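Notes to accompany the following structure.
All protein chains but one are shown in place.
Coming up: chain A.
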Amino acid sequence: MTLPSAVQNPVETIQFVRRGEVVTLGNVPPDRTLLEVLREDLACTGTKEGCGEGDCGACTVVLGEAEGDAIRYRAINSCIRLAHSIDGMALWTVEDIASADGPLHPAQEAMVQCHGSQCGFCTPGFVMSLFGMYQNHVSKGEPITRALAQEELSGNLCRCTGYRPILDAAQKMGELPPVAVDEPALLQKLQQLAPTASGLEADFSYQSPRTLAGLLKARAAHPGAQLVAGCTDVGLWVTKLHQQFEQVLDVTRVKELRRIENYPQHLAIGAAVPLADAYAALEADRPQLHNFAARFAGLPVRNAGTLGGNVANGSPIGDSMPLLIALGANVVLMSVRGHREMPLEQLYTGYRKNVMAADEVLAWIKVPKPTALENFRVYKISKRYDDDISAVCLAVNLQIENGVVQTASVGAGGVAATPVRALKTEAALKGQPWTLATVQQAIATLRAEFSPISDMRASAAYRVEVLGNLLQRYWLESQGMRQINLASFTLEETA
């Protein structure tokens, strides 16, 4: 190991645009969070810490990035965001969207008028999520429906109001006198901050390479550096496990890895693509994924976390992997030595362990396009419907022709030390007639295939039973039964 670069060169500068001005901060350690910078270094205490793990949303702020000649707005959790990662971006906190002596922003005024704040501690986070919605929807003339408000606010917890007034506020913003961000001026400021270098200044302890080649080179040179993407998991290692990093290598600025490429046979999703964008792309091909996608954490996590991070992290209860396994996704690993491609499930060797070499990074996830015969479903069981981690997740992808299962691809989460492919279950289905008898056999096989653990999310017995029942649901749905899934259940249709 070389000496910590912070020691070699203490100047660790971050620059971002706030309130129309460039803010420059020096001497920021690589593992300092954005929330710490705001509250402790800048004495801006409007942004609150509720949980320190990206689950309550009290710390929500909005980031802006130039995308062509527009600004892309993303609400994120500042408590688990490393401060250096916002270098070159625009930042808004609850203190920034209205001038101190002027009128409130519609996101704020609507909250007042709808009685959306009681204790007020979650309020700054809600206001910023609302501000994100305002920029992404209201300012573009898109109405905010109640369903959209629920989805985009599911990552913000409130313990006082019961949410109704906040959902009302989301819908009311559009009725108030509009307020616009001066985007041309902001773009100009952001242009000033655009990196002149590669993001690989040798002495920096926080490196954000701008190119894939740069990333691979940096990875080879610093195999001990902590690799991060959206930091929605690594951030917790800092806040909860108190880990300190001497060097951080951030993949999210690598331009190649921020792309989603649409090929005739597959989608190639760069490892630095935020979950929200990745799922939007997956959803474009398979609309039935919408509910599942909206239930993946809350929007601030989906805006920050990346699909590549979720996959590389390899949590047994990460929701992307069962889905991707069932879709037959491959991952592409790259290093200065070259690249290799493998089925996603072969990435994992044990609990949070994988085959990646010290100089390798996960670069691409390749997801096959849907076929005409494909019948794909994914099911998630959690204590809370939204923004919760799966107790069990099951993704089933069958191609059935002439009443016979031609191909079977089944991914499962929450049942083993890694996300897994249910090989035995697939074998029990493949080549069989698509009948109740086959399904019953497959259910028995699926229940016997894994030995899940009991923990705070569910008992082993529950996981095993429900795994089989979810396959049963798949069967029932394939038979055209409706109103058998609460995820899509609506009361209107029952009237």
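The rule we apply is simple: contacts are C-beta pairs under 8 Å (C-beta built on N, C-alpha and C of every residue); 3 or more make two chains touch, one makes a residue touch a chain; residues count from 1.
We take it that contacts and distances are computed from a predicted model.
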From "Xanthine dehydrogenase molybdopterin binding subunit", "DsbA family protein", "Nitrogenase molybdenum-iron protein alpha chain" or "RsbT antagonist protein RsbS", the hidden chain's UniProt protein name: "Xanthine dehydrogenase molybdopterin binding subunit"
Residue of A:88, A:165, A:209 or A:419 in touch with the missing chain, whole complex considered: A:165
Candidates A:86, A:127, A:176 or A:212 - the one touching the absent chain: A:127
Which residue of A:15, A:136 or A:150 touches the chain not shown here: A:150
For chain A, the residues touching the chain missing from this view: 36, 39-40, 43-53, 55-56, 58, 93-95, 98, 104, 107-109, 111-113, 115-124, 127, 146, 149-151, 153-154, 156-167, 239-240, 242, 298, 381-389, 391, 455-459, 462, 465-466, 469-470, 472-473, 476, 481, 483-486, 489, 491, 494-495
